[in-house]
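Take a look at the structure below.
With one protein chain removed, the remaining protein chains of the complex are shown where they sit.
Our next item is chain A:
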Amino acid sequence: MIAGGAVFPHRHLTGIDGLQPHEIAFLLDEAEQWVEANRTHARGTAPLAGLTQINAFFENSTRTLLSFEIAGKRLGADVVNMHAAQSSVKKGETLIDTAQTLNAMRADVLVIRHMSSGAVKLIADKVDCAVLNAGDGRHEHPTQALLDALTIRRRRGAIAGQRVVICGDLLHSRVARSNILSLTALAAEVRVCAPSTLMPPAIERMGVTPFTDFDAALEGADVVMMLRLQSERMEGALVPSPREYRLRYGLTPERLARAVPGALVMHPGPMNRGVEIDSVVADGAQSAITEQVAMGVAVRMACLDVLTRRARGVEGWA
């Protein structure tokens, strides 16, 4: 049994890349306690009391920001939101300066979202406190992958051996990259599906099987994970139209029938109902979409807790 800080030696969570399978599993195990705690109204513990958590979002977000804010508050942290996307901070030109400013304010944990791949790591290298990646460009969105993994583990009993289909705009998706990394690390069989215009080159080198035919990809799937198609990408440059996208990649009840009975349906939200997913599927019995949101809070609580243990001097972590 590995004890304390040795089980998770990382200062930051900038991505799933670089995490060992047992470290991913550790974060999922830690999240389980918060799933239960969040269901009760007895939210007595406040391990992060007195700590300052800054959510610096250089790109607009509603759900993820809210999820991190709730997670921090449930743990007792003082949570401050910095809406950098609406402030004078533009692109990366003052990114290092912003990081140093936040650092000088003695934040205990920084949660960062940025539109450029690699931006969060750049900040993490420059600050003393723990940094949590809430999404950087097309690169990674590790807490989304963790909440998806937790959802799958709870609903399907395990992750290893599950056939997971990830379908949608893989090219621009940080959710897809983080999920591919975590699910392959946890020994799931991952299939990715997209039109060739939205398929990242050499994606098979990440240990997944690419499909352009959604029907074929769905055969025997245990989990179907749909990705959001940004509306600006449906207008002809990459996909001819929303309705043609639905024709080839929309998750309809008929299509879902190709997966195993009771296969799990997932979506990171927000959904384009009637485009990548039909309402009857999104709201159906197989959908885990609202559960994903609940798992999101628990996973983010676990990450905030674990990443601040060293600073808090938790026994075995100091």
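The rule is simple: contacts are C-beta pairs under 8 Å (C-beta built on N, C-alpha and C of every residue); 3 or more make two chains touch, one makes a residue touch a chain; residues count from 1.
Heads up, the rule we're going with is that contacts and distances are computed from a predicted model.
One chain of the complex is hidden; its UniProt record names it "Amidohydrolase family protein", one of "Phenylacetate-CoA oxygenase subunit PaaC", "NADH:ubiquinone oxidoreductase subunit L", "Amidohydrolase family protein" or "Spermidine/putrescine import ATP-binding protein PotA". If you put the hidden chain back, the residue from A:H12, A:R74, A:R138 or A:R191 that touches it is A:R138. Only one residue in the set A:P21, A:G118 or A:P242 touches the chain that does not appear here, and it is A:G118. For chain A, the list of residues touching the undisplayed chain reads 17, 91-93, 95-96, 114, 116-119, 121-122, 136-140, 174, 177, 200-203, 205-206.
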